[in-house]
Structure formats: C-alpha cells, structure tokens
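Sharing a structure here in structure tokens format.
Then we have chain A:
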Amino acid sequence: MRGLAILCAIVVGGILLWGSTDFPAWGRLDSPASVNLSDQYIEHAFEETHVPNLVSAILADYRNYDTMFETTVVFTACTAIFLILRLPLGPLARHRNTTHVQAARQRLPRDPILEMACRVLFPPTHLFGLYVLTHGHYSPGGGFQAGVILGASFILLAIGFDLRAILARFPEGLFVPMTALGVLLYIGTGVLCLVLGGNFLDYEALRVLAPGISKEMIRSHGILIVESGVTLTVGSVIFAIYANLVSRGNQMEGL
Partner candidate 1 sequence: MNDPSSLFMILLVLIPLAVLPLLYLARGNENLRENFSLFGSFFNLFVVISLYGASQRGALPELNLGYLLPNVPLSFQIDSLGFILLLTAAFLWPLATLYSAGYLRGHHEKNQTRFFSMFCVAIAATNGVAISSNLLTLYVFYEILSLSTYPLVTHHQDAEARSAGRRYLAFIMGGSVGLVLPALITVYVKAGNLTFGSVGLVLQQGGWSAALITLAFLYGFSKAAVMPMHAWLPGAMVAPTPVSSLLHAVAVVKVGVFSVIRSLCDVLGPAFLTEHHTRYLVTTLCTLTVVVSAALMVSQDNLKRCLAFSTIGQLSYILLAVSFFNKTGITGGCAHIFMHAFGKITLFFCAGAIACHAHKKYISQFDGLGRSMPWTFGAFTLGCLAIIGLPPTGGFLSKWLIVTAALKAGMPLIAGFLLVSSLLKAWAFFPIIFRAYFAPTPKGEHLPEGDCGWLMRFPLLLTATGSVVLFFFPDPILRLAEAFAEQVLSRGGL
Partner candidate 2 sequence: MSFFESHFIYGFFVALLMIGLYGAIAKVNLVKKLIGLSIFQTAIILFYVSIGKKDGADIPILPYDHGHSGHMLAPMAEQYINPVPHVLMLTAIVVGVATVGVALAVIQRIYAEYGTVEEDLILEKIANS
C-alpha cells in the first residue's frame, strides 16, 4: 500500500509539475485568467451592484447560484451527520444520561473563572459576527465568515460550561430548524425573484417591492439578504455538527 501510495503521489505530482510548465508566469498581468473575465468584474462590479468588496459581489450576486448550493452543501453535511449520528432519545436514556452528567460534574468541578470568561466573551463574539456579516460588503467578511464566528461563540460556551448547559438555553428544537431556515431564506429570495418576474436570484426583480431603490442598490440589499441566510445556516450547522460529534449523537454529555 505504501509503495502504491508513493507511486501515485509521484506520478500525479510529476504530471502536474510537467503540466504547470505550460502555465503563464506567476503574477503576470496578461495571463488569461487575469484578463478574460476578471477585468470585467473588477471594472464593473461596483457600478452594477454597489458592493465594493468584489469577492462578496461575485459570491452573492454574479455566482450566487454556486453560493446557494454551497449553503446547501453545509446543510447537506449537517443533515448527513444527523442521519449518521443522531440517536433517538427515549425517556430512559434521558434519565440515565442525566445521572451520568451529574457524576461527571462531581469528577470535574465547575470552574467559575472559565465560565465567567466565556460568559463575558460571548456577547462581543456575537456582535463581531454580526459586524462581519453586515460589513461584508465593504471589507473582508460575509455570510460564511459571520456564520462561523457565531457558531464558534456557541461552541465556546459549550466548552466552557458543558453541552447540556448550552443545550438547555439553545435547544436542538431551535438550532436544527435554523439550519433549514437559512437555506430557505436563500432559496426563498431566489424564488421570490422568480415570482416577481425575473430570473432565479435576479435581485433586480425585487424592485417591484421597493420601487424607490435604484437597481444597483437593490442588488446590494439582495446580497445582504442571502448572506443573512448563509449566516443563519452556517452558524447553526457549525454548532449542530459540534454538538453531535462531541456527544456521539445523543446530545447529552459534552466533552
């Protein structure tokens, strides 16, 4: 197996290197990738969408169809993990796990300093997440990044306290629907555009609802709407994956 692996790696690597000699020089301004489409994006994206962060503009407008499926990928992974790991909760299991957690508590005493630190960090993290989302138009950021930060804030709490404590406040019945709702928000926006007479995810069609807004600005707002959907999904999915992985699917005991 090892020999085969080395052979594979060398063959693939060798072929790739051989092919890369055909590439344009690194960083050349006139390489095909830099002139063909990207200049159009760079020069016109802002005037067409009013979003200075070109990555956001392309991600959530020009190639928003990809991004919709990207969100779906996250959702799919979450559903797959649920399907694989999540165990049914009978009343008996609940009881047994409660006692188990109590036993674990006795062994591992709570740490007030750690808990307080997490408690204090939690709101600013949230705030930062929201900032990254809303400011994604102007600076590095956007829905995915914001979602990851939000999800991380919950994971922080789950680590500082334990999984049960956080699940008591942020129960499964809340964050699992949220994973779907985020995707629904995204797809719903697309379908709304469709219903209003445009193509799928063509934000310009939304102007029917808000006639006062220029067609560039409505694209900018559309991007914000779908990015919020992304945030919702990614944030809750990150936490859902964490909660299932650390508890082997029973969502009882944490790490």
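Criterion applied: all candidates are chains of the complex that A comes from, given by their letters.
Operating definition for what follows: a residue touches a chain if its C-beta (ideal position, glycine included) is under 8 Å from a C-beta of that chain, and two chains touch if they have at least 3 such contacts; residues count from 1.
Small disclaimer: the values here were computed from a predicted structure and weren't measured.
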Numbered candidate touching chain A, per complex, among 1 or 2: 2
For the chain A and candidate 2 complex, residues of the former touching the latter: 1-2, 4-6, 8-10, 12-13, 16-17, 20-21, 23, 25-29, 33-35, 37-39, 41-43, 46-47, 50, 52-55, 58-59, 63, 66-67, 70, 73-74, 76-78, 80-81, 84-85, 138-140, 142, 144, 241, 244-245, 248-249
